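For this depiction, one protein chain was excluded, whereas all remaining protein chains were kept in their positions.
Up next, chain A:
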Amino acid sequence: MTLRVAPGSAIPVLASDGVANLSRRRFLGTAAGALVVGIALPARRAGAESAALRSAAPKPGTRVPAFLEIRPDGSVRLLSPFVEGGQGIATGMAQIVGEELDVDPARFVVECAPPGPDYAVVNGLRMTGGSFSTRSSYALMRQLGATARDMLIRAAAARLGVRESDLTTRDGSVVHAASARSLPYGDLAAEALALAPREGVALRDPKDFRYIRHAVPRLDVRDKATGRAVYAIDQTVEGMLYAAVRHAPQPGTEPEGIDNEPEARAMPGVQGVHRLPGAVAVTADSWWRARKAVEALAVRWTRPAPTGLDTLAADFSSEAMRAALTETPGEGHEAEAAGDAAAAFARAATVIEAEYHAPYLAHAQLEPPSAIARFNPDGTLDVWTPNQMPELFQSLSAEVAGLSPDKVRIHSPMLGGFFGRHFAYGPANPYPQAIRLAKATGRPVKVLWSREEEFLNDALRPLSHSRFRAALDAAGQPIAVTVRTVGEGPIGRWFGALFDGPVDPSAVEGIVGKPYAIPNRRMTFVKRAHPVTIAFWRSVGHSMNDYFSESFLDEIALAGGQDPFALRMALVKDSPRHRRLLEEVADLSGGWRRGPYAAEGGTRARGVAMASPFGSETATIAEVSIEGGEARVHNLWIAFDPGSVVNPAIVTAQVESAAALGLSATLVEQMVYRDGLRQAQNFDGYPILRREHMPAVHVRIVESGAPMGGVGEPGLPGVPPAVANAVAALTGQRIRSLPLANAKLSGA
């Protein structure tokens, strides 16, 4: 996703490739689609009225009591704008606020805030995604902590009858050194939080940081190591029914009839059999009973269209979709251009071209989706469900329930993994079913999707296709590159009202925006919609496009008789940031060598790749051998420059995790459709990276001081091409379609 923070702005400006400096005004003024309901103010208002409302609404991130509760025992409850799902954002927020508030982050309890305009800290928008959380809110949350500390000092000054300037703070207490008196924050909180916040309170000098930039332990690991962490799936409400669902095998079809409904109703614990849009459900007094009954139902479904790619037809296949992308005609819309590519090709000594593909991918987060809906006697609705955008889910839930959004409370529990899974994806979220079933039964209902239903319904990383051409001069230097990408990205699908240009940035990121000084470039995008529900998936377009472009760069190097590392060095020679990162990763790996070379009784080789995802920069080297026709990755060395970091330990862990997911996609993952059906139903059909395939991951953080970039996703995109380039070095085989498991690799 290419939502970017504008460098230097205190409150980040949402922008995207081709839609620079998208202001909040434009944001509100033009958004007509799904996203507008996710932000604080409703759409469909006259401009003047909207402006008046804006001035009445709190400025996000400024109202201290909306964020902080300082308890009598000195602990601090922080209502975070962001959802914790493993990325460590709860700890990061505690560090940032705690640094300025002067409270050890260890005494923070961090919860995801309910919907509300205070939390729209990403330029009027609230979401947890796009590797956006820390960089978008860092300045605001520091200011919030400092403002709260100032309020505590003012309250203490009044209480003690001394000047504010005579007071300091020390880890949760206001201290009057002259009289050796100190007041714990917990004793002052009520008075302090009633004060009006002062603007422009000074921030701590970064050289005095004790928490920010330190490897503060995560706040949630003990609960997660002892089973005490509570996820959506673990929640219960009094009097609730459990529901299990079975979705239409082919999305778009509907239940036509159920042949054995009376028998199912008579099964133990069953409360009811229900029809839902595109699904059937059973409510019961336990989930297992509901599931047994729903799976016993003999459902007749309507038939899908017999053929075609506009819907999920009876003959739909990922293979046919891939062929369709490859064959889709059209020049396409320009996504990036420089120089005169056509002229460069006309004078080229050598021209190479290649086609690359990547498959549909499932998120396969280990917590299956669930939702609880409860209608209350006062006409309000509570919904507990995994989500990355509470306000959006609030509005969408209201729509399903027939209520106004202010009647809906959204609870956003800790996520058992997300990787992009929990945005609003139409039929791929369970909350509408919970709401409908709660309405139908008059009781709170908890819907849980079985793993099989999740693999059937998960929104997928789109399959994609790009055709690359390069022109080389007589010396083997690349003088031009053109790329034509065909497909569809999740920004266009789900945020199309905002990003209405002809080029979907999430479809071309990683093909455009590369750091290499190749003077003539032309990248184009041809939209071809998928009948599949598509999704954001960790690192989004970068998850496949950097694999394409960095593999092709190795092809260019080989065609020009150059070493791939040396070529990259030459192409970034005028960019100190990129040059340094390449030097760092080479150093981390003990010096660049491509191989093949003998190691530990076998033969290995290395590949290198760079990526520039989410405002950060990475350089990756992979070391690979071939065992039994399969690639075996031994080491991944990753130099990672996110500009600056809040918690180096969490950053390292995120890079390790992203690398693992990238390797999983490289080696084994693919969601295959055949005869209109997804072929995988569980982890036996959709393998993910297992422990025995986990390489050593060596991370070096480089803080260049560039504007803060993202952390959760950027470790991923360099891994697939580094591995594929190593495989090519070892076997001579250039694998242009993932996963590698589809290819027979020759031993080396």
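We adopt the following convention: a residue touches a chain if its C-beta (ideal position, glycine included) is under 8 Å from a C-beta of that chain, and two chains touch if they have at least 3 such contacts; residues count from 1.
Simple rule for what comes next: contacts and distances are computed from a predicted model.
Chemist: Could you tell me which of "MucB/RseB N-terminal domain-containing protein", "Cytochrome c-type biogenesis protein CcmF", "Isoquinoline 1-oxidoreductase subunit alpha" or "Phosphate transport system permease protein" is the UniProt name of the chain missing from the displayed complex?
Modeler: "Isoquinoline 1-oxidoreductase subunit alpha"
Chemist: Consider the whole complex, including the chain that is not shown, and state which of A:P72, A:P217 or A:G561 touches that chain.
Modeler: In the complete complex, the chain left out is touched by residue A:P217.
Chemist: Per the definition of touch given earlier, which of A:A177, A:A266, A:L366 or A:A599 contacts the omitted chain?
Modeler: Answering carefully, the residue with contact to the hidden chain is A:L366.
Chemist: For the chain that's not shown, point to the residue among A:F419, A:Y516, A:F536 or A:W637 touching it.
Modeler: Among A:F419, A:Y516, A:F536 or A:W637, only A:F419 touches the chain that is not shown.
Chemist: For chain A, which residues touch the unseen chain?
Modeler: Its contact residues with the unshown chain are 85-88, 217-218, 220-231, 233-234, 236, 242, 268, 286-289, 364-368, 414-419, 448, 450-452, 649, 653-654, 656-657, 659-661, 663-664, 682-684, 688-692, 694, 696-697.
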